[in-house]
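Reviewing the structure listed below.
Excluded from the complex is one protein chain; the other protein chains are retained at their positions.
After this line comes chain A, so read on.
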Amino acid sequence: MERAQQQSSDSILATLSVDLLIQILDFVADPRDRKSWRQVCRGFLHAEALRRRSLRVLRREALQGLLRRYAACLERLDLSACPSLDDHALAAALAAGAGLWRLRSINLSRASGVGWRGLAALAKACPHLEAVDLSHCVGVGDREAAALATAAGLRDLWLDKCLGLTDVGLAKVAVGCPALEMLGIKWCLEISDIGIELLAKKCQNLRVLDISYLKITNRSLQFVSSLGKLEDLSMVGCSHIDDEGLQFLNNGSNSLQSVDVSRCENVTSSGLISVIEGHKYLQNLNIGDCFPELAPLFLSKLNDLRDSLTVLKLDGFQVFAPSLKIIGLNCRNLVEIGLSKCKWVTDEGVSELVAGCVNLMTIDLTCCHLLTNKALVAIGDKCKNLTCLQLESCKLITDKGLDCIGTCCSNLEEIDLTDCTMTNAAMKYLSRCSELMVLKLGLCDKISDEGLVHIASNCKKLRVLDLYRCFEVTDDGLAAIATGCKRIKNLNLCYCTRITDLGLKHLSCLEDLHDLELRGVHCITSLGITAIANGCQHLTELDLKHCHLVDDAGLFALGQYTKNLRQANLSYCQVSSMGLCNLLGSLKCLQDVKLVHLTQVPVEGFESALRASGGRLKKLKLLTGLRHLLSPGLIQMLQDRGCRIRWVDKPLNLVP
């Protein structure tokens, strides 16, 4: 068909100008269709290049050519999945792009090989850069921050877990990028009050600030409170901050819309009251795991926020029924409530809550052990808009409770029933929710193929299915799922020991499958893996731990077909050096691999396989014993390229 089009392309392009082509292209939404479009002819490719605004690069080899083609119009570039990206590659690609004049946003998250030279080149090549994400680049420090700071127009900057960043680097950014609006410096443990003080003085436009887990004190909050435009403040786990610090926020600026003080051990009700008093338009309040009990004064203060508050998270509190009643009365616009791990949440309390908050869409009741079906009936009765319900470990809930949910909450998109005593009947009720996208049934060992048939019959939109340790599930259930839920992306089949190669063959028709976990499914062989590799070519994560029958043949298939595979766990598999070398050598996207107890692979096998990986790996898990057997040069090379090696010391235990 393509050839036929190409032959007549002259005539089509004679009538269709580029702008018309672009207009047609706008109707092609699916990425796969777009791919077909690109392959039609040069004219189509050119039109697509003019239309494209964002690009996510999966292979380093392609980066240069892609940037050359798309440079002119590109606004957003995602390099977070690009393996072995280093300064050299980045600078070369940017040079090929010859000035990314429109590029506004770049994502370099986890690009651990990028250093200050690459960032300096980036800042120079992209004059209109506004957003940079460097989160989880643990090697990033002050030098890199200084290079970034030359991009004066920067508005959004995410530096989460840049462990080398100190006050000096933060000062560089604060001085160099005065227009900064969003800044994340979560886990940058070296940053202190002094840095925050300067930041607050220099970047008065900050709207979003994440200072979670920093060792900062109340003094920092004093300066943060001077940021008049601050809307979103996250300070999770800042244990040096207490009520005195929160009182600084009560300065009448009223700007804050979202506050997250969860895990701040020294914060109590009185501090939160001053926050509420200072910010009348607060929408989002997360106070999980701060202090054990809710003070009545705090609950009544919530009345001040009755119109604005939409999200309230109270994880880990002791929440009695009267408290929930007051919340129900005071926060009528609540859309989301988090009661995860709360003690003393009873049916009565939940009924009182939902009686007031009828707009609730997300309810998190994880580990509220006292709840029974009555609570679910109340929720189903009142919350017609419910989309997400988390019921993990609510052991007293039975199938009947879900009857009501399935009937009343037709918009339900996500439900977590992990570790609940559900049977196939519950699946029948849930199958009424045709919008269901996420279904978690881990540890529900009574669920069998029959239940999956129910789900497959109506939940066409299912994207995530978790069947962890559902022993009863067999190949037939998977066949039903594979035919009914074509769009499944994540599938967890760990320890579903009755599944065989036949089941995997059924699954191979799931084209969207990205993440497949087959840990401990010991019946499967390379045959099943080959089928999966053949059918699910978008697979990015695969867990084959304790699949003892999988051998080199499976790895060859994976190496040949699943070119996008990024994470693989091959521990305890019966693979040899040959298969391993082939896999690591041919998969250009592989970044995270676990290779514990590969009994058939000698040291030389590891050596050559890791060399074959060509420095693309970012995470590697190996037995401690290999540490001194592998050549130091190899380990040094891996670490220089940004690879973190985790050495584990586990006894060989063949039975999972």
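As a convention for this text, a contact is a pair of C-beta atoms (placed from the backbone, for glycine too) under 8 Å apart; a residue touches a chain by one contact, two chains touch by 3 or more; residues count from 1.
Here is the rule we use: contacts and distances are computed from a predicted model.
> So which of "Cytochrome c oxidase subunit 4", "Dolichyl-phosphate-mannose--protein mannosyltransferase", "Cullin family profile domain-containing protein" or "C2H2-type domain-containing protein" is the UniProt name of the chain that got left out?
So, among "Cytochrome c oxidase subunit 4", "Dolichyl-phosphate-mannose--protein mannosyltransferase", "Cullin family profile domain-containing protein" or "C2H2-type domain-containing protein", the name matching the hidden chain's UniProt entry is "C2H2-type domain-containing protein".
> Sort through A:E197, A:D210 or A:D501 and give me the one touching the missing partner chain.
A:E197
> Among A:E48, A:D86, A:D315 or A:E336, exactly one should touch the missing chain; which is it?
Looking across A:E48, A:D86, A:D315 or A:E336, the contact with the absent chain belongs to A:D86.
> Which of these touches the unseen chain: A:L63, A:L134 or A:A149?
Considering the complete complex, A:A149 is the one touching the chain left out.
> Looking at A:A171, A:A378, A:A533 or A:L626, which makes contact with the chain not pictured?
Of the candidates A:A171, A:A378, A:A533 or A:L626, A:A171 is in touch with the missing chain.
> Determine and list the chain A residues touching the chain excluded from the picture.
So the residues of chain A touching the unseen chain are 86-88, 91-92, 95, 115-117, 120-121, 123-125, 142-143, 146, 149-150, 167-168, 171-172, 175-176, 194-195, 197-198, 201-202, 640.
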